[in-house]
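A single protein chain has been omitted; all remaining protein chains appear in their positions.
First chain written, first letter: the chains are A, B and C, and each begins at residue 1.
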Amino acid sequence: MSSLSIHGIIGYTITPFTSDADGIDLEALGRSIDRLIAGGVHAIAPLGSTGEGAYLSEPEWEQVTEFSLAHVDKRLPSIVSVSDLTTAKTIRRAKYAEAHGAEAVMVLPIAYWKLSEAEILQHYRAVGEQIGIPIMLYNNPATSGVDMPVELIMRIFNEVENVTMVKESTGDIQRMHKLRLLSEGHIPFYNGCNPLALEAFAAGAKGWCTAAPNLIPELNGLLYQAVLENDLNKARELFYRQLPLLDFILKGGLPATIKAGLRLTGLEAGVPRLPVSELSEAGYRQLKELLGTLR
Amino acid sequence: MSSLSIHGIIGYTITPFTSDADGIDLEALGRSIDRLIAGGVHAIAPLGSTGEGAYLSEPEWEQVTEFSLAHVDKRLPSIVSVSDLTTAKTIRRAKYAEAHGAEAVMVLPIAYWKLSEAEILQHYRAVGEQIGIPIMLYNNPATSGVDMPVELIMRIFNEVENVTMVKESTGDIQRMHKLRLLSEGHIPFYNGCNPLALEAFAAGAKGWCTAAPNLIPELNGLLYQAVLENDLNKARELFYRQLPLLDFILKGGLPATIKAGLRLTGLEAGVPRLPVSELSEAGYRQLKELLGTLR
Amino acid sequence: MSSLSIHGIIGYTITPFTSDADGIDLEALGRSIDRLIAGGVHAIAPLGSTGEGAYLSEPEWEQVTEFSLAHVDKRLPSIVSVSDLTTAKTIRRAKYAEAHGAEAVMVLPIAYWKLSEAEILQHYRAVGEQIGIPIMLYNNPATSGVDMPVELIMRIFNEVENVTMVKESTGDIQRMHKLRLLSEGHIPFYNGCNPLALEAFAAGAKGWCTAAPNLIPELNGLLYQAVLENDLNKARELFYRQLPLLDFILKGGLPATIKAGLRLTGLEAGVPRLPVSELSEAGYRQLKELLGTLR
Partner (left out) sequence: MSSLSIHGIIGYTITPFTSDADGIDLEALGRSIDRLIAGGVHAIAPLGSTGEGAYLSEPEWEQVTEFSLAHVDKRLPSIVSVSDLTTAKTIRRAKYAEAHGAEAVMVLPIAYWKLSEAEILQHYRAVGEQIGIPIMLYNNPATSGVDMPVELIMRIFNEVENVTMVKESTGDIQRMHKLRLLSEGHIPFYNGCNPLALEAFAAGAKGWCTAAPNLIPELNGLLYQAVLENDLNKARELFYRQLPLLDFILKGGLPATIKAGLRLTGLEAGVPRLPVSELSEAGYRQLKELLGTLR
């Protein structure tokens, strides 16, 4: 398990719906995966927030997982998001992903009822015991309602063997500092907040989980490259160049903005599921302008 | 539609699971509903937060809805929570509840991706157009991630015909003040925050949606009665008497504390679904003591 | 000390500046105090937030304190705000107020550097030891940067003999509930948040510290009277009638709105000190309309 080394740009896939919004457009999904890989990402993350995983029925979730893993076909490592409100369903999904070839799973604890630290730890332990692949622990209070302090993350990392990576999406760089200090540099952490890409790398993040490579994979990759080359001035310049787009896709909601951007760049991937709306006309115009300066 | 008048104590049902946590214990559900009715509540609200609606599979959700409505059997009005992340599934559930005899449905917009005001309005409109029974709009940012300001609630109330009631669970009494002032007293509002029961009634709330009547229905009813009798001193005294229990069940998580309380008072209703844990032993002891002084 | 019983409507005074904003207009101050007393308030609180105490030089502060106490002349009890960043200056002011006849002082701990609970307790103890009159502990994080949890307030109340009253201005009614429960009703608490007036009385507040009686003393007094008469319906009606004005003066900033209201009702009291501006023209119009319906 420990031999898996995820790093660099980890690209989220979208989930394209058919024009009646009722089914999955697998052909478009395949093309979007191919674009990510052609763009140079270092790993693929199906069914995360961008992939509207939370908006799918269970058969749809399985269909997308199976297809995505088969389509990536080991060209790159795949990390499948398997999060659900209940422990039982999270386990079922994790096993499904493992059985269909995922290299790792991503697990975000979700609160309807607030969870105690013991409940969160037990959740990870229960999932970990049922699978043989690594878990990327994912902290994102804005979407999940659960905020795991660094001390709890450390405890889960230490007590659950297959939790081997941490994705931090609070947007608070101090969390990464603390992770690094408390673990003496031993916990690999990944940034899940687009506008923090530069600073997360500066702080030592091993990778950047992002939907942006659906639209600007080269710029994303060059930023990572500049960091590897220890060239802060170049990294800064590359970061500020792409920041307006990173801000835009985040504020507009990733499924709506990324699907709009794919359409603008020639890949029809439909629109998000209601109540989430398609990007507005004004939004399309702004996005087109942004993409025009960057691609 | 406008002839429906929900008021007073609106009791939430729990959803008892079988001992293996895999199925629904309908017999216990029936008994818990009978207890609520015997305790004097004025309406029944199946499948709300307390009912762990978010933790059920779709077939389970339908099973609980159908059974609850049949078991209440029009002895009291029933308001079924039909909230879901997608508009399509919310509509399907609302129609299901209506078809099985619900007097009203409760709709809480839920955010994985943040929703704009236009998206929220459209969500209510889409649900409203598909059913012929009233909707209780429900605002609870702590569990749903969506906070609807009073101005938006007013707009939805004015534009969607069957939105005829508002349940406010932010715990911020100023929201109720504003609702009353802006609507000139025309929007009936209901309190969904237990420790605000006294003040919400003081501010003019028409009802109190609460899980507490599973345990202390008489005290809940007497508080409402004192308000109807315009006896503030008595209402205050009754409120402070039950407040420690109201605080306890809220802080401990309603499914865990109410199920524990039911067990302590002779109705075995199982435990919540993981990752939500059963009440701790210390919690049981504290709850037993609290109940001892109140029942 | 224990014989002092402050209750009901506690009216804040404003501090009128001369037209060049450089000095204090004592004549206007005297008239404003007389209006408060004629309006029926139960106590006078000079130099609180409304009195712009924080914006005065030390000689000005002493001048206003001495004049106010002499002018009230024991017609009603006076509670003088003596808060300052340093303990030494707070003590100096408290002694000054006592020496000039104050019945009590109000003390709000202020943070530039965040204070620990031990530091706050020590601050109250140091002030308490130097004076022989009661202290009203004042909690108002929005203006002071210090939020004292109820447990700390209890501790100070229990450990510092002359802290005998608590003024709560967080706007969170649960603080009052907790104060009442933890002290078993033994700590007299006062409400300092205008839009919470009804609920604070419902929760058992002994008084309402407010600048509103500068403008609508009768309505303020009638609300308190209705509570004393245990008439919730009447209290609710009176509260909602004055709420738009209470909201207005709070949101507009009390010194600006109260001084504007005094001018509109015939008492020229100047304008606040810069950078706080006079009420805008649109604000004057709105305030005039509000006052027209209430006086």
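We adopt the following convention: a residue touches a chain if its C-beta (ideal position, glycine included) is under 8 Å from a C-beta of that chain, and two chains touch if they have at least 3 such contacts.
Bear in mind that the values here come from a model prediction, so they are computed numbers and not experimental data.
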For the chain omitted from this view, which of the shown chains does it touch? A, C
Just to verify: which one of A:E199, A:E218 or A:E278 makes contact with the chain not shown? A:E199
Of A:L26, A:I173, A:L267 or A:L294, the residue touching the omitted chain is A:I173
In the full complex, which of C:H7, C:K95, C:R273 or C:R295 touches the chain missing from this view? C:R273
With the full complex in mind, choose from C:Q122, C:T265 or C:Q286 the residue touching the hidden chain. C:Q122
Applying the definition given at the start, please give the residues of chain A touching the unseen chain. 171, 173-174, 177, 180-181, 195-196, 198-199, 202-204, 227, 230-233, 235-236, 240, 243-244
Residues on chain C that touch the omitted chain in the whole complex? 21, 49, 54-55, 57-58, 85-88, 109, 111-116, 118-120, 122-123, 126, 142-143, 145, 253-256, 272-277
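We take it that only the chains that are shown with their structure count from here on.
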Classify the inter-chain contact topology: is it line, ring, star, complete, or other? line
The angle in degrees, nearest 5, through which chain A must rotate for its Cα atoms to match chain B is 180
Please report how many Å separate the Cα centroid of chain A from that of chain B, as a whole number. 35
Contacts with 2+ other chains: residues of chain C: none
